[in-house]
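All protein chains but one are shown at their positions in the complex.
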Amino acid sequence: MDCDKILDLFQSELVVVNVGPKLFATALEKQGYRTVQVDWKPVAGGDREMQKILEVLGGLE
Amino acid sequence: MEVFVKIERGRYVDSLETLLASSVLNDQPGIEIGCAGMATDPGKDVLESVGLLTEELKTCDGSCYIIAARAESQAAFDAAVDEVEANLAPEDSGDENETGERSCPTIRAAVAACPKANLCSVAVPGEYALGEVKKALNAGLHCVVFSNNVPLSDEREMKELAWEKGLLCMGPDCGVANINGAALVLASINNRGPFGICGASGVGIQHVAAILHEAGTGISQTIGTGGNDLKNEVGGIMMLMGIDALEADPETKYIALIARRIGDLVEPAILERISRCKKPVVAMFMSCDRAAVEKTGAVWARDLDDCAQKCLAMVGKTYELETDEELAAKAAEAVSLLAPEQKYVRGAFSGGTFMDEAMRALIPKVGDVLSNCPLKEEWRLADSHKSVGNACIDYGEEEFTLGRPHPAIDPGVRKPAILWEAGDPETAVILLDFILTPPGHMDPVGYVLDDIRRAQELARDAGRHIVFVASVLGTDADFQNVSAQRKKLADAGVLVCRTNHQAALLSGEIVRQKKERDMHGLR
Partner (left out) sequence: MTIEQQVNAANDRVMEILTKGRPVWKDVRPALDVIPGMTETTVLVPGPPLPVERLTTPIRTAVCGAAVHEKLAKTKEEAWEMVLRGEITVAQAQDHQCGCAACMVVSASMPVIVAEDSVYGGKGYAPIHPGPNPKCLRWGFYDEDVERDLSWFRDHYGPALGHAVRAAGGIDLVTVLAKTAGMGDENHNRQPAASMYLALQVIPWMLDLEDPDRDEMIRHLAANDRFFLHPMMAGVESITATMKQVPLSTVVAGMAGNGVEFGIQLAGTGNRWYTTKAPVIKGTFLNPSYTEADLLGYLGDSCVTEVYGLGGMSAIAGPAYLRMTGSNIAEARSRTEKARAVSLGEHTFAPVPWDDFKGFPVGLDARKIIGYNILPISHGGSALKKGGQGGAGAAELPLECFKEALRGIYQEALVRTEQEG
């Protein structure tokens, strides 16, 4: 396998996008790493019917 | 007492935080029982089971964040809610102040705001993991995925995409990874060194890395594949990528591989890959026979301690563990303190890997070990809240956590176990594990010291003495500092072992010697 992107990661400054609880981002910042927090929420607040409709209608990233 | 509720529509709080919130809520004065969380169907089931599902709450859906409690008064409830919010708040605002960056609504927005981002840590409910991981991979980010309960087909899909793109996808269900010196998810902070570790057991990686650290060497990178990577359905994609990456990485001189069970269809591919590896490999594959491993040219390791020792041997170092004789002597001393009726070991664990390891070490010395997750089905405890005979309980299991976070983050789940077990006159040894990690509790030992002391007092009043045996997994680079945590235990009279395996051996030896004494009528 082509390991270029993984070796790139190993040789770069680690900058973490944190999706989910901030706990993990805070832990990394305390270690001195940069993080960007994504405030994740389930699509349509977890409403299954709306999730299904939105799969068809799209419009979300 | 009356049930009070607070409902916030449209606010999403992850379970990791709602469950900490529930813990705080239940600690407040004037609260009989309380619960904070999203009003999903499972969430409402929990509310119903504790008698908090009011008519108003029944009408809420998964988009509502609710706090409910049976409380003395509205005032007591309001004060408790304030306390819960205050506990959630500092991280929110503190975080923003430190970095000066606002949080982003999506991964794409985060990458746009911070183009240097190169890794994405994903901890969302399992059913949503695939979607988020795909977004991250498509944005060119390597991933570490803490989410569990991800369908195997989803796991395969995300890993195939990662493979195509040449990006890491560590996990789902990845507990430990160390990249570029950073402890990700629930890893320990480790010194850097020549060892690259790739494994399907988080605690296994953390354990080997911690020993390497303590012996004065360290790790280049550790890649947690997630526990399901080596199943046939997933195909070991990340294990194979991990070996490729560590082989190509100039900082990695030696490779350690760790796995519990490898699917029969996956094993040949893994062994074949190892046989082609240009760097020295130590492999701890529990389900794989020694000859098959050695045929690849890799060094075979029996268990985690052995894996660490064999790594150290490659750089001319060792990690001093107590010999069987030393453990036996220590055990003899402990046995002399026990009352006649005390004869069993009771293990209270914060995770499955260490409990399995401990039970395997105990069985040769004490015979059957009952458990809520037993090694043999006939050893299953009838009631997980009531230990019988020699028994080990995994408090990381769903029945205790009800979705609460890993006990390393929230040690509250296991806390009551100490007094429960100490209350049983037949308990001789209480065996505990402690795990250190940056997102974890900042003083997991301190958190239970009062209970250990109280247990000892109660035992003394009843003419008994409980032997506490414990190990602490972590390093002196961890914020909690493993040495300081061990010292706190030792100062409280706990027998502290350097590894979980040794702690189990010592506990087993105590019970074995006690039984021997009892059989010979010795006192």
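To keep things simple, chains are lettered A and B as they appear, and every chain counts its residues starting from 1.
Heads up, the rule we're going with is that a residue touches a chain if its C-beta (ideal position, glycine included) is under 8 Å from a C-beta of that chain, and two chains touch if they have at least 3 such contacts.
What you are looking at is a predicted structure, and each value in this text was computed from that prediction instead of being measured.
Interface note for the absent chain: among B:29, B:105 or B:340, the touching residue is B:105. Where chain B meets the chain that is not shown, the touching residues are 9-10, 12, 63, 105. Residue positions on chain A in contact with the hidden chain: 41, 43-45, 47, 50, 53-54, 56-60, in rising order.
In this section, only the chains that are shown with their structure count from here on.
Centre-to-centre, using mean CA coordinates, chain A is 22 Å away from chain B. Across the interface of their complex, chain B is touched by residues 1-10, 12-31, 33-47, 61 of chain A.
For chain B in complex with chain A, the residues that touch the partner chain are 10, 12, 14, 16-17, 38, 40, 61-64, 91-92, 94-95, 98-99, 101, 103-111, 113-114, 116-125, 128, 132, 135-136, 140-142, 146-147, 163, 165-168, 179-185, 189, 220-221, 240-241, 244-245, 248-249, 251, 409, 437-439, 479.
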